[in-house]
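Handing you this structure, nothing more for now.
For this view, one protein chain was removed and the others were kept in their places.
Now for chain A:
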Amino acid sequence: MSAAGDGDVAATQPSIQHHLCVFGGGTPSLAPPSTIAAVLETVTKHAGLRGDAEVTLEVNPTPVGVAKLADFVLAGVNRFSIGLQSLRDEDLRVLGRDHDSQHALRTVEEARRLCPGHVSVDVIFGRPGQSLACWEGELQELLLVCDDHVSLYQLTLERGTHLFKQVHSGELSLPGEDIMACMYESARRILEERGFLQYEVSNFARRGAVSSHNMGYWRAGQYLGVGPGAHGRFVPRGEGGVCREARTLTLEPDVWMREVQRWGHGTRRRAELSHTELLEEVLVMGLRLTEGISHQHWKQFSPGLDLQQVMGVSAELQELQERGLLILDHRGLRCSWEGLAVLDSLLPPLLSELQAHAHAQGAVGRTTGSE
C-alpha cells in the first residue's frame, strides 16, 4: 500500500489482517510524521493491520529527512528504505538528486540506529562515465556502512528527463552493454562474498532481512494501491467480486485529491485479470526470484495446467534448459545464475507457450482460476 488515502482502504473487508504497509513512490518522507501516523491509524481501523506488520517508509537522504526519522518511528514506521543511489557527489548531481554523500551516510546511520536490521539502501549502477573498477570500489565502501538489505538498480533513462536529453545529445555517455553486464555480475559476486543472499533480480539480504513487502509482489500476492498513480492487484470481495482486478489510480495529485473528495476514491481504471493474465503475472514476477516458482505455488493459481505442461514440447524452451538458463526440476521452475541476468529474453517464449496452452484450454481456466 502506498501513501495516504481512505476510500480504497475502506472498501475492503476489515476482517482480513494485512501484514505490511509501504509508503513509497516519490518522496513520502517529505510528509510530516503526523500524516503518516494518521494514515496508519486509518489503515489499522479499516483494513486491519496486524501488530507485527512490516511498515516501510521510503526515505530520501536529505538533511530534513534525517531529522524526522525518529518521529516516523514513533508514528509506526519500522523499516526504512533509503534512496541513497550513489556515494559519489558528482554522480548524485548528474542524477539530479538534492543530497550529497554525507547526507546519505548520516541518514543510513540514523536509520540503522532507529531500526537495526530493518534498513535497506537503493544504489544505482551504470551511471554516466562510471567504470567497472569505480563501481566495485563504491560498492565495497557502501558495504562498510549499510545494514542488511541492498537493492541494486541499473540506471534506466526515462524519456523526458534532463539526463535522457544529455545522453541523447552525446553530452554524457553511459557504459556499454557489456560493461553493464560486468557491473551487475561483479556486484552479485561481491555481495555474495559479503554474506548477502540474492533473492531477486535486484534485491539482496543477509541475516534473513528479506523485504516481505516486495516478496508479496513477486509471489503474485494481493495488494492495494492508494494515492496518486498507485497500482493495486486484488479481488474486490467487498463488492462480491471473485476475480482479481488490476486497478490504477489517477496520476495527477490534485486531480486525484479532488476525485477522492467527490467520489470517495481515486480509481481511474479497473480491469479484471483473466485467468491467463493472472498466470502470466505469476510467471513473470515469480521468475524474478532466485527460488523461482515452486510447483506448489503454481498449483495455487493453475490447478489445471502444471509447469511441466507449460514448458511442454517447445524446442526453444528445451534449448533454454539445455543451455542451462532455465531449470525445471522437482522443486519447480527457476532461472539459473546466468539465466537470471537474461530473464527478459526467457520470458517471451514462456509467455508464448502459456498463451498457446490457454487458447487450447479455452474457457476452462476461467472457473478454476478464481481465488
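Here, contacts are C-beta pairs under 8 Å (C-beta built on N, C-alpha and C of every residue); 3 or more make two chains touch, one makes a residue touch a chain; residues count from 1.
Just so it is clear, contacts and distances are computed from a predicted model.
One subunit of the complex is not drawn; among "GTP binding elongation factor GUF1", "Tr-type G domain-containing protein", "Vacuolar protein-sorting-associated protein 25" or "Sodium/hydrogen exchanger", its UniProt record names it "Tr-type G domain-containing protein". Only one of A:L143, A:V210, A:V235 or A:L347 touches the chain withheld from this view, namely A:L347.
Residue A:Y223 is the one among A:F23, A:F80, A:W135 or A:Y223 that touches the chain not shown. Touching residues on chain A toward the chain that is not drawn are 2, 25, 152-154, 156, 177-178, 180-181, 184-185, 201-202, 214, 217, 223, 225, 229-233, 246, 248, 277, 280-281, 284-285, 288, 319-320, 323, 325, 338, 340-345, 347-349, 351-352, 355.
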